[in-house]
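Every protein chain but one is kept in place in this view of the complex.
First chain written, first letter: the chains are A, B and C, and each begins at residue 1.
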Amino acid sequence: MSKKPETGDIIRCTLEGCSLEGAYIASRDGMATIKLTSGYNIGVPEDTLETIATSELAEPQVVEITQDVNLPLISIVSTGGTIASKIDYRTGAVTSQFKTSDILNAIPGLVTLARFRAVQLCNILSENMTPSIWQQLARAIHDEIKAGARGIVVTHGTDTMAYSAAAVSFMLKTPVPVVFVGSQRSADRPSSDNVMNGMCAAKTALSELGEVVVVMHGSTSDDACAIHRGTRVRKMHTSRRDAFQTIGSDFLGTVSYPSLTVKLSPSVVKRDTSELILKDHLEEKCGIVWYYPGMSVEILSAWKGYKGIVLAGTGLGHAGTDIISRIKEMNDSGTLFVMTSQCLKGRVCDRVYDTGRDLLNAGVIEGEDMLPEVTLVKLMWVLGNSKSPQEARELMKENLAGEMTRRSSV
Amino acid sequence: MSKKPETGDIIRCTLEGCSLEGAYIASRDGMATIKLTSGYNIGVPEDTLETIATSELAEPQVVEITQDVNLPLISIVSTGGTIASKIDYRTGAVTSQFKTSDILNAIPGLVTLARFRAVQLCNILSENMTPSIWQQLARAIHDEIKAGARGIVVTHGTDTMAYSAAAVSFMLKTPVPVVFVGSQRSADRPSSDNVMNGMCAAKTALSELGEVVVVMHGSTSDDACAIHRGTRVRKMHTSRRDAFQTIGSDFLGTVSYPSLTVKLSPSVVKRDTSELILKDHLEEKCGIVWYYPGMSVEILSAWKGYKGIVLAGTGLGHAGTDIISRIKEMNDSGTLFVMTSQCLKGRVCDRVYDTGRDLLNAGVIEGEDMLPEVTLVKLMWVLGNSKSPQEARELMKENLAGEMTRRSSV
Amino acid sequence: MSDDYNALGLIAGIEIHQQLNTKEKLFCRCPTTIRESEESNGEFFRYLRATKSEMGELDRAAEEEMMQVRQFRYLTYDTTCLVENDEEPPAPLNEEALDIVLTIAKVCGMIPVPEIQTMRKLVIDGSNTSGFQRTALVALNGELPGGAEIETICLEEEAAQRIEDTFFSLDRLGIPLIEITTSPCMHTPEAVQETAAQIGMILRSTGRVKRGLGTIRQDINISIREGTRVEIKGVQELDLIAEVVRREVGRQVALLKIREELIKRGASIEKTPVDVTSLFTGCNSRVLKKAPMILGIRLNGFAGLVGYEIQPGRRLGSEMSDYAKKCGVGGLFHTDELPAYGVTDEEVVKLKQALSATDEDCVIIVADKPQQCHCAIQQIIRRAEMAFSGVPKETRKMLEGGSTAYMRPLPGAARMYPETDVFPVRVTMERLDSLEIPEMIDDTISRYMQDLGLTREVARQMAYSERRTAFEEAIAEGIRPALAERAFNSTLRELSREGIPVNRIDDEAIKKILFMIHTGEVAKEALSPILKSLSEGKNPQEACEIAAPKVSEEEVAGIVDRIVTERSQFIKERGNAATGAIMGVVMKEVRGSVDGKVVNQILREAISRVLKSP
Partner (left out) sequence: MSDDYNALGLIAGIEIHQQLNTKEKLFCRCPTTIRESEESNGEFFRYLRATKSEMGELDRAAEEEMMQVRQFRYLTYDTTCLVENDEEPPAPLNEEALDIVLTIAKVCGMIPVPEIQTMRKLVIDGSNTSGFQRTALVALNGELPGGAEIETICLEEEAAQRIEDTFFSLDRLGIPLIEITTSPCMHTPEAVQETAAQIGMILRSTGRVKRGLGTIRQDINISIREGTRVEIKGVQELDLIAEVVRREVGRQVALLKIREELIKRGASIEKTPVDVTSLFTGCNSRVLKKAPMILGIRLNGFAGLVGYEIQPGRRLGSEMSDYAKKCGVGGLFHTDELPAYGVTDEEVVKLKQALSATDEDCVIIVADKPQQCHCAIQQIIRRAEMAFSGVPKETRKMLEGGSTAYMRPLPGAARMYPETDVFPVRVTMERLDSLEIPEMIDDTISRYMQDLGLTREVARQMAYSERRTAFEEAIAEGIRPALAERAFNSTLRELSREGIPVNRIDDEAIKKILFMIHTGEVAKEALSPILKSLSEGKNPQEACEIAAPKVSEEEVAGIVDRIVTERSQFIKERGNAATGAIMGVVMKEVRGSVDGKVVNQILREAISRVLKSP
């Protein structure tokens, strides 16, 4: 075998005495992927390859999009995800794209709605999000609003989008819409939800909203997107387009497609209601403990020294009696515990059964109807912004960003 | 103050010079609860009390229920919860009841449906359930079926009822219905769901089913109960009557109320399909790890030495790249990892994104569309009943008791 | 019947239930807003069932509710939540409501309960979705200035509004309700009514109770010496209270008389009903003719007593009928009132024969389906037996005019147990001390008369008005009391009588108008049309412009000049005495847009010019 080929090189390989030509793509475990002229990829043993010609990369054709300066400005802050991507049919590679022109090329309708400026914050899979990236994100959004954006669109992988939306909800008081959007089907496929979600998100960013929201498909059909409050939304399905659901209340509105009519419920926070304020401290030493029957007391010790722990308890907010004394010990040493429920829906009430009352006595705060994930983010923010443990306890009981409702509507 | 009174003693207390008589109930933090003749309780400082007369407990009136020997036999195995309870209006105490006569008194319609035998296994709050009690439960049910019960009703607290139902589903192959039932409103209140749930459960226990199910309210109205497969059901609301929901497929049937008509879907396992087999080994060293953004690698170490871990990952089944190498280490040292999703709905697929593929390479098994809680129970059972790690891996990928579907219906 | 209530041993007490005007409900965070059922956003239904106590016994009242298995339907709203639906544990006791109740307790000089504990009181008539009402005893042992003793004050949750029969609306459920119970310390009908009035006044003095129909309800407990305690529920009209008491006393006296007579006659009750369906197949009474079954029972020695009037429009037979109706039957017929209702003399004779009844006996019949008939006959026998002991212990409901009808047995006091989902509330001294006692409305009236010079009636109107606070604020900011009163009370009353929806007018808008009048921007003469304009949804500025278009002083001068010129002859004849008459003409033309004083000034100058002119 001659020297190892590079992607795009034209190679010849021999299978059972028959010779084939194609473009070399990549190798793995001794098997090389070859793209035949028919477009098919096949895997062949790497040691049968012979390079014929080296790759000549054609210059990608850049389509410049003309933006209308008379339209309002939206800033797109991208963190990753596949709202825009390109396929190289020569090699089959799909790459995420974040430049303004890439996004506007991927979603051609956008230029008719607004002027866009793209800020690429990072390019990560959303399961690798961290609190410190949330902080960078909040700062970037803050700067864009300060610089005059009429609305913000944040493109984000869907896995932890709800966490990030909640984090920004706590860190940033915003006078303009901050709209998180992603796609459940990658942008390379003709059926991707990126175009509809992106268009609806942009339209929401121009709307009369003044809060942090998630805009994603409202049903499996391409009929409308739902607008979810950043602190009440949860990804409730691994793969469906309409995976994002508002839990425990109604969503904030809809954007119909393709008409792009935005309908907002009366309960939304209106544009310009809040001043622009950034409070980006977060206490990262916080975690979620998901209780399960028979959980050993020792498991809790993994979070020893943490400042805050969200318990995801059973039913109304319970955990096995064994672990309550350990909770009390940790509480007494300065860990703030907040109880939420694995049920996800409904309100925690630790006043009904003995276990609950014991938990309250151990210092646990009832998380009302907050989602466990949102409670984690809130705990990080509250502990990062309180002057005293007492203030932190009080703040955890208050509704700060729509994360908690006082009444459970039916 | 004279000697400390006992519950039921008639006492006098003096408030601002005014003298009151009542029955002593209990004290807490220096405050005594007194029941006035009007029936009201009030709290008064303990040191103002003076005992006038000691309690004379009236003999409780025992109502014996006559059972019809011609009716089929149902065994009620009780573990706790408030499907039957009594109030002592004199003291205000509410106590759970488990004797046959108590249950038949609490739900008078039962005697018209069947003969009942009650087995009290334990009396615990369901958040205190443990794998070893699941085993006792499976054995008790096994013995009752062997002894000729036409169906089994298990009364259970609702918090962890879904875990227990799943555990019995794996441990026991049953020819007759095994019906878990509980109540979301305690039995002492006129609006309790115990009567309807209990009647519907008994009717299900007599039906043509042959598997482990949960029977609870199907809606907020008293119109019908839903029958859920024990391995697909989850408590999805902290407090509503219809908190139990089948996730990812349709429920198995309904029992209308008050007509008690049982309707079963064609997909149920029919009565007498399985032989009675008990396989009650469980490997208790198993746990659930709920991933959250920024989770420290060290948290995972809390489960070091565990035989099995259920990961509740994000989206299609992901976790931060940081922790994957630790997972691989633990996998290599003999911990079996199964990936499920925090989304709860939908199927895990670790073949789509890099993180997923890395997880597969680290040895993680895709949990398909299994619920995280059910996966934990299955893992305990599989590890308790496999001869080799390889067999355990294979069993985890198989559908053993309806916990996994091969196709995701819409 | 004697008026000597003392001799009869009348003992009466009252319970007053008043809704509190809090922001949120007592055990959840829903608003205390009453809704129209058309606004409902959903519906569900439930069955309730009485729970047995550990002694194995069912409460008598509960048992009677259970006679028919009933499905209760409920309407929900976007202002109700899972707590009203009995789908979520209650929130902690509403502190605002407790403060109001503690304030009232303080006014009545009561002993607050050191630790308030919420109880569940069983109610299975469907009006509470949980099957119980939450209630807490807050204070004990008070006394009103008039001497009436307040035994207890409780804080309770309001029940759901009954739309019909077993159909309820959840908007009202959970509104905080104060329950004030006097001791049975009143001995005349008038004393009962006065005490009720006084308590009402105290409640209104806080300014924090709901107003309007149904927000206050009085229950009256009455007994006479040989009678029994009877509770009359839901007397809403204060002015009827004395009459209700009088009629109940009369009823008890009459029932005791019947008892005596029965004993004297050696009366008794036949326990086995007789099926007399066939007797009435050709009857002119449609009810009897088409009835699937007619059952009769003979009451030995009851002749004349079943038809004996015990209250205006009520006889012993009416009481029996009330009992029978619990079985779902429409009523009964008895031989004391027959022949009548299409039943002929001949049929009565046959009926008596069929039951072997003599002229001393009374026969009662009920007509319905067999099950209902048998149930009803048992109830009639039960009530007939009670006649031998005189007055049954009952809960009764008021009928129009002040008579009453049987509602249900008196509930047992013991059907209460702790609401464990609500933590007890300790009442601290600091809290009690911080509660301000409001001025009593009676004192306010005196003050308005004395300090503001209002007449008693106007002062009373103003003191009870919802606009009292705004009125006092306006005065405090310098508005003349008479003008303020006109704006906040008299003029509004006049407009209201004309059918103008004055309740749409905002206090703040009235205040703005008052300040505009005060600064002379608008003439006070325009008050009425301005208020009318406000009621049509205009803002103060708009209302003034429409009702009293701005007329500049120059324009006034122009108008005055014109009028004076036209009438110069008249002026010259009358001199300054013409001013009054011409003032009227001018004011009419400027339609109140200019202050009279200003017009007067200009007019006088113009007249003097005319008089000076040749």
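Everything that follows uses one rule, which is that a residue touches a chain if its C-beta (ideal position, glycine included) is under 8 Å from a C-beta of that chain, and two chains touch if they have at least 3 such contacts.
Since the structure is predicted, the reported quantities are computational estimates derived from the model, not experimental observations.
> Since one chain is left out of the picture, which of the remaining chains does it touch in the full complex?
Even though it is not drawn, that chain still touches A, B.
> Just one of A:R12, A:R185, A:K270 or A:R393 touches the chain that is missing; which is it?
A:R185
> Can you say which of B:L316, B:L359 or B:L376 touches the chain missing from this structure?
Considering the complete complex, B:L316 is the one touching the chain left out.
> Given that one chain is not shown, which residue among A:H156, A:K173, A:K203 or A:R240 touches it?
A:R240
> Name every residue on chain B in touch with the hidden partner chain.
Touching the missing chain: residues 316, 346-347, 349, 351-352, 406-410.
> What is the set of chain A residues that contact the non-displayed chain in the whole complex?
15-16, 18, 20, 31, 33, 36-45, 58, 60-63, 86-90, 92-94, 105, 185, 187-192, 195-196, 219-223, 238-241, 258
Simple rule for what comes next: only the chains that are shown with their structure count from here on.
> Whole-Å distance, chain B centre to chain C centre, using C-alpha means?
Each chain reduced to its C-alpha mean, chain B and chain C end up 48 Å apart.
> So what's the Cα centroid distance for chain A and chain B, whole Å?
33
> Multi-chain contacts only, two chains or more: what residues does chain B have there?
220, 238-240
> What parts of chain C, by residue number, touch at least two of the other chains?
In chain C, the residues touching two or more other chains are 82, 85, 87-89, 420.
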